[in-house]
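Note that this complex is displayed minus one protein chain, with the remaining chains in position.
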């Protein structure tokens, strides 16, 4: 993710659901391109750290929000690319992606003819309040895809396992880069 | 191809014609930046897999369409870049490339003064139908170059061997990137 | 820094404050992507080289200006990216960055709701005169962030230590890239 410019500074974080139900997540304050061996810690489904002396990523609440809602979610990624940041700052409450072959990377979309509507949420340092808004967006649109944008901040995607989440993140970032290019062209 | 961003997610695929006429092609569902040893399989000229338990790339029919039509084609590449995706979504039925030194990478074009007209085809999950349209485009323009675009999807190129196909893909992607840059500039 | 295109040609330089108060800084005329073992030298707080036969970076005076003013500064970086160069050529006396999650990388900004105003200074080969203008900008805006731009030239950032300065440079370059993208879009 670092080599593609998706985790600048200490931004971005990564989590997986362990077989026993605990969540392994990157710790706060590390550069995600250089994660040390002890840069990952475990929390419960409500984001409470098992080792009280370690601090999980500030956005652990958003990862846990995903795992609580979607029992089949096994891995979640938060990236922070230039296209996601710029587009989310310009967008309204949703970004619609249509007509891309790579939409096949999203579930329930057997063909490129479908479209996905990604919720775009206002950024908020109060993670519980932000997660409440995410849940609201999920409730409002039952066809929501496994991903959303936070304005000026980045993208969240999830899948059954880490390879699936990485493919989905790569497909999503590719389509966002295309959208940004297309918006740039004079009409 | 991965390091240049041409094979995001599971997109893109690669094939070569073997000396005995069979086609070796990447299997479905792998990330092409990390092809495992068993990530390649063989099919016949009609795309039928030799090992019935393996699934070839969904677009095997397009590779075989190339090998059936052009006896001299020895390698075919399908890439999936941001410029190819954005340009193909904006273009009409053809993209014309003219005045580039790199046009020399295409056959029958001894100088940069020539031009190539790349067909742009509507994307279709029905590969047989898509290949029928490709064949139609070849029939309609006898001067068609060894390459075409699929709208919102990517580019196909072929050549006598793999180094030749890679050079051609690199030249084509370079010129598409230039075209996208030029279209961006205010007129 | 080189792999991100931030130190083209001999541009860019790097310094740290040593425990005894001396400043270690890259020497003049080296490519900063390939710094040899003897490519770093030490100067005093006024930029005077300890080894009279070595020539420090031309901009040593700007590094020392930072260390003299900010006792807590332990590392300073000068980068030279395309976005910083283009934006600084277009900007007035300040560039304001607001609404970015990555603003958290700057001190005294607990949330993304704050904004930073980066001074933009006219380039000058007379480094003493340029440093005088930097000092003037610091005096004029007590809320100045730990960074500034020089027009057509690049960016300076500093922090308590080198990892902190690198994170800050990466966050700043990310936000400048977003700003440039946003300005490009037709309004």
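We call the chains A, B and C, going by the order they appear; numbering starts again at 1 in every chain.
Keep this in mind: contacts are C-beta pairs under 8 Å (C-beta built on N, C-alpha and C of every residue); 3 or more make two chains touch, one makes a residue touch a chain.
Source: prediction; values computed, not measured.
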(request) Could you tell me which shown chains are touched by the chain that is not displayed? (result) B, C
(message) Touch as defined at the start, partner being the missing chain; which of C:63, C:104 or C:153 qualifies?
(response) C:153
(message) Using the document's definition of touch, tell me which of C:80, C:104 or C:168 contacts the absent chain.
(response) C:80
(request) Kindly note down the residues of chain C that lie in touch with the hidden chain. (result) 5, 8-11, 31, 80, 82-83, 85-86, 89-90, 123, 125, 150-154, 180, 183-184, 186-187
(message) Using the document's contact rule, name the residues of chain B that touch the chain not shown here.
(response) 99-102, 105, 110-113, 163, 167-168, 170-171, 173-174, 177-178, 181-182, 184-186
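Rule of thumb we're sticking to: only the chains that are shown with their structure count from here on.
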(request) Sort the chain contact graph into one of these: line, ring, star, complete or other. (result) line
(request) List the centre-to-centre spacing of chain A and chain C in whole Å, with centres computed as mean CA coordinates. (result) 32
(message) I'd like to verify one number: the distance from the centre of chain B to the centre of chain C, where each centre is the average of its C-alpha atoms, in whole angstrom.
(response) 45
(request) Among the residues of chain B, pick out those that touch two or more other chains and give their numbers. (result) 184
